[in-house]
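Of the protein chains in this complex, one is absent; all others appear in place.
Presenting chain A:
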Amino acid sequence: MRQRSLIAITAALAAGALTLTACGSRDDDGGSDSGSGGGGTTVVIGVDAPLTGDLSALGLGIKNSVDLAAKIANKEKTVDGVTFKVESLDDQGQPSVGQQNATKFVANDDVLGVVGPLNSSVGESMQKVFDSAKLVEVSPANTNPALSQGVDWQTKKVRPYKSYFRTATTDAIQGPFAAEYVYKDSKKRKAFIIDDKKTYGAGLAATFTEAFKKLGGQVVGTEHINPDTKDFNAVATKVKNSGADVVYYGGEYPQAGPLSKQIKAAGAKIPLVGGDGIYSADFIKLAGAGGTGDLATSVGAPVEELPSAKEFVANYKTEGYKEAYEAYGGYSYDSAWAIIEAVKKVVEDNDGKLPDDARSKVVDAMQNVSFDGVTGKVSFDEFGDATNKQLTVYAVENGTWGSVKSGTYNG
């Protein structure tokens, strides 16, 4: 008897544990009410981003911005007879989870386009699934050049997947852009390069290193950190003793924040420079007071300063989203809007109805999409990359990111 009640309790606990885990990932599942305006066809725009875990600040910004785009399209009846719905899945920043999500989107016939993911490594794992289903994918944040230009992008550009597009600028431009700023404007000559060995971080660090050396800078040390830990003291001590006057970090803010803090604590009062992956309010929180003067490059011009973005910022506020739109809000909105425009084109070409092979038609239409979005003119080149190649340098001042310089890199 005792034994049986014990089993019951254990079963209950295990069930509880499972439910909790499920809660974690399903919390926001499809939790959008993008206004189900009067009948017609429903088109689902998928969102794949890290909605939980330490990158969730960026991921939730992406999800909310796509949701906003769908709401506005429904309200303004941008596409006659079509109601847009947003379905979001959480990839936890993990390539394997991202791939499962991609399969889920493919299986749902109503999904005609997916916005996401945030991480280049996740994007890598999703591309093939989407491409074989001819489902269009627009990433607001992937910056690794190989995703759209092939692994040999430095020598021979070949587009690997026809269904992959992005509104973000690639690291092929971002790394050199940062190197140019660090060398010419900040006048730093000795860099210590650190990355987290992920697709994004390692790629970005490599493009920075190459450009920095070409300009005449010296690389006094390299390190690869383990993104699972928070203790970088051994690395920080190495940085201090290397005599570097700047640290370049290829990676994301959950590691960059503590890294910056520990480097300064070790006694090296030198700025940490990173890419769009550290351009988050959370970086400043994690880096603490020592983070002042740290730099980040991010894709596009600052959303707040663009006249085209005023409406987006205002609408985002009106909708009352709990989380900020963060670094990729504008790009996510534009990505979603690109899908909406493509669907519109397909529907209009087919006498106001969705054709049977809507997915492949949307892919074709996406190639020719062109409109004025939040971040400027949105259109794609022959590789699916954004034609808008703006970048901005931001610096930490008084506890926020302030924009320092906008421009583009012309190699």
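Rule of thumb we're sticking to: a residue touches a chain if its C-beta (ideal position, glycine included) is under 8 Å from a C-beta of that chain, and two chains touch if they have at least 3 such contacts; residues count from 1.
Assume contacts and distances are computed from a predicted model.
Engineer: What protein name does the UniProt record of the undisplayed chain give, "Inner-membrane translocator", "Response regulator receiver domain-containing protein", "Branched-chain amino acid ABC transporter permease" or "AAA family ATPase"?
Structural biologist: Its record in UniProt gives the absent chain the protein name "Branched-chain amino acid ABC transporter permease".
Engineer: Out of A:G288, A:P302, A:P355 or A:G407, which is the one that touches the chain we can't see?
Structural biologist: In the full complex, the listed residue that touches the missing chain is A:G288.
Engineer: Can you say which of A:I45, A:A191, A:L204 or A:V235 touches the chain missing from this structure?
Structural biologist: A:V235
Engineer: Of A:T103, A:S132 or A:N226, which residue touches the hidden chain?
Structural biologist: A:N226
Engineer: Kindly note down the residues of chain A that lie in touch with the hidden chain.
Structural biologist: For chain A, the residues touching the absent chain are 3, 5-7, 9-10, 13-14, 16-18, 20-21, 23-24, 27, 52-54, 56-57, 196-197, 222-226, 228-235, 237-238, 240-241, 254, 257-258, 261, 265-267, 282, 285-286, 288.
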